[in-house]
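The complex is shown incomplete by one protein chain, all other protein chains being positioned as in the whole.
Labels run A, B and C following the written order; every chain starts at residue 1.
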């Protein structure tokens, strides 16, 4: 059974050898060789340094294309025209599935035909040298963003390749992403990734790690996200990670979002060891977007305003083309600049909103309850506790496809648009917390003159893409399906 | 000397005859004939009815082109694709200058060449029938928006033509718009316009009147705008206007903007007679926009958020192409939908911000002080008082080009981005109010380590178009001019 | 005897929200529901339908590859002796094809009904009631106001 203990150097070496043998580019991915490369980078490319010393929220987009030259061009554009503070490199789906052969084929096709046959940058195929060329070619710090449950080879190659920040974690890149990934195994895989980051850190290259806060991106109650962030943070800290960016995805209620970001920071600092520098990242709305760039800009604007009040260390921006998938570089840069303009104008003024403290209290209480359940389930061991808590449903994520999670809880918005739980499944909440949620949803039910039910959930899932925050009945009746049922 | 007294029916008839003789289309503009047309319109086109019965802020763009068929097409597009609740018809510059001959030439040129030789709809040239065709061709209520100091013939033609809302007023369409318009004369001209609206109202067709709140659109302190709105409202009420929409232009500080809109409504209801139905309109930022559609969307987003908190009865939207002048219809509709999305999402949640009450107190106190000065200057007569108060500078508008105003006061943002007065000129503020402004600006001066001076004003004027709210020294130094001085 | 419905997202598609909501809707409408979740292979549908003696199979697909994922599906069902109505719904084709075309394609594959992604669960439930000649009170089925 998996335990929350630091990998021994022998253990690391054994895994390292096996992982790096999985694909030819693994061979060159050695820490010894990489340290000199990292040491040669200017401070302006040190991800942790730049992020941790920033005095205002830094903006970062998502972006990845197959070819190296085009990835350089894309990131340069986002730096220059989008005024991005931090850069991403989003990895393709084949690499996320560890299908490096398919990724190679896609890369070759893209090189031959100029049409992009991959939906991201196949960093393992580009190898250490390709990554280093990328890192050298852009001005800012750069992070690997992906969604890979088993990201060991990706981490070995990209960290050796000069990246100093690596997204993901064993829960956040498993439970929302895949059906069959065994959580215990995924935790072991990420212990390698985190230990590798720890080794770099101990040799003077502080690798920033960023668990993926938005999870399924669909009405996730803040306490669930924060509890998982802290579990992943604890696991990473055990392996020697010292720069941790905990994430949270916008739900669209400003009070709840501000409260959640403050709770995330406060609990992150409380639960994680002192030697870990905790920063926070806010993801602009990760759910369905309106199929209209103008309306999408409204959604982005509300995210920017929320960030201005909550002041996370970093904001991951969305583009007005979100509804149609991967945006053009122009749309991506536009999302950055719309966010920047509203963020800057709003941060220059005092904007204190009522009700944040009490919402934060509730979120913190719920989060502590979930974390206690994890510790109890693991008899003090957070790794075992996480696995068992997901098994029992004491920790759960709404709409999680994974068989490692119960997927029994269901969220719905309350009458003020805050995300509550309509069905708790087996979540480790005490009765008082449950009563608070039920009462809030009951108030909505009264407003809407219908009973609290999964219909609210269904309506809420589509609400923002239909132009509203809350899925009220009159709104949901707008969208009629086309079928042959009638 | 002008007096605040209702025009007699003989007086009205005399002016009416002269005004309608100014241009051939005037002849058909009779009230008797018009009443039947208005009575035939459905309630959905009754401007006052729709606006006054709305439960949420209604959105209205600005839009006007030369040709009737194209104006119909433009407004239909803004209704259907922009989801505009209220429609505009913006009048061309020649008509605003009473140059109907030049407007006719421009209209003919446009018809011949398809290139738009006018910057708006020449309603006087289109005449009563043209206006009626327009009113009949669109679904929603429709307003004349212009900027015409002497709008008598325009009002006669458009009200007879079926429009039920008419923007402007003797101060708001004089002081910010023209150098040489004598204020007393302009008040007399608007007494005719308001009396005409009053006659329609008395005959069962409630004409909505909307004084232009943003004035010069450049850092206007709220109390100045509100005082002028109330003066124009009182003048209009005397002539029989019963539906009044008082306006205010966004300054960009959310607390100040919300406080101003609340003060506008409260003081409007207090000062205006009970028989007048007072509504409010919020104009999205009227100053310089960033030369970038993405950043412009950020500015629009902050306006939408402000509207969601303040809940005016109406919002005049801006488009992302604002910086380059007249927007395409697509951009105009985009501005509407970006506003709608953010407004709706934000209105569905409680958003109470701190500090609004104390700011509103200050604004109300300043406004009362200005209004008292007007009444004193006029020995109880608000028309004479307005003329004299502008002569002495007791009432003044920053950056007013008019020779009827002193133009001696200068605004600047304080350290929180709220608009204060740096130079009071001769404004009727007591010492305590002046000390509050000075203290706020002094705090900014300390932050910026420079003395309070007109340099702040200069920097503030360009701040939002440069991506900031407040013109801090480090920001202003970004923009270096090209010249041959060095 | 309860009416049993097997549902799942076919192929390597991981869109979980729709199927989760559909599960709840069917459950609330009184059906016995076997939700196979996302990333479900044809064989898993067939096995579940056999094991639970399913009256209906509801297939969901949102990632645009439904046609290839469903080819041969009805042969396998027939070979296993499954006698159930089959529905499919979601984003069934990549791009801007018109729905009539898409419906024809999937009907020719053997599906009894084809739904677009905007379909409310109520519509599928009403169709099931009709196709299975169920007699439950109509207001038991009211799922949207």
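Operating definition for what follows: contacts are C-beta pairs under 8 Å (C-beta built on N, C-alpha and C of every residue); 3 or more make two chains touch, one makes a residue touch a chain.
Small disclaimer: the values here were computed from a predicted structure and weren't measured.
> Could you list, sorted by label, every displayed chain in contact with the chain left out?
B
> Have a look at B:60, B:178, B:297 or B:452 and name the one touching the chain we're not showing.
Answering carefully, the residue with contact to the hidden chain is B:178.
> With respect to the chain omitted from the figure, which of B:71, B:172 or B:216 is a touching residue?
The one listed residue touching the chain not shown is B:216.
> In the complete complex, the non-displayed chain touches which residues of chain B?
Against the missing chain, chain B presents residues 177-180, 216, 218, 399-401, 403, 407, 410, 448-450, 453-455, 457-458, 461, 473, 476-477, 479-486.
One rule holds for everything that comes next: only the chains that are shown with their structure count from here on.
> Touch graph across the chains, line, ring, star, complete or other?
If you draw each chain as a dot and join those that touch, you get an open line.
> Centre to centre, using CA atoms, which chain is the farthest one from chain C?
When every chain centre is compared against chain C, the largest gap points to B.
> With chain centres defined as C-alpha means, what is the inter-centre distance between chain A and chain B in Å?
Measuring from centre to centre gives 45 Å for this pair.
> On a C-alpha centroid basis, what's the spacing between chain A and chain C, in Å?
The computed centroid separation for chain A versus chain C comes out at 32 Å.
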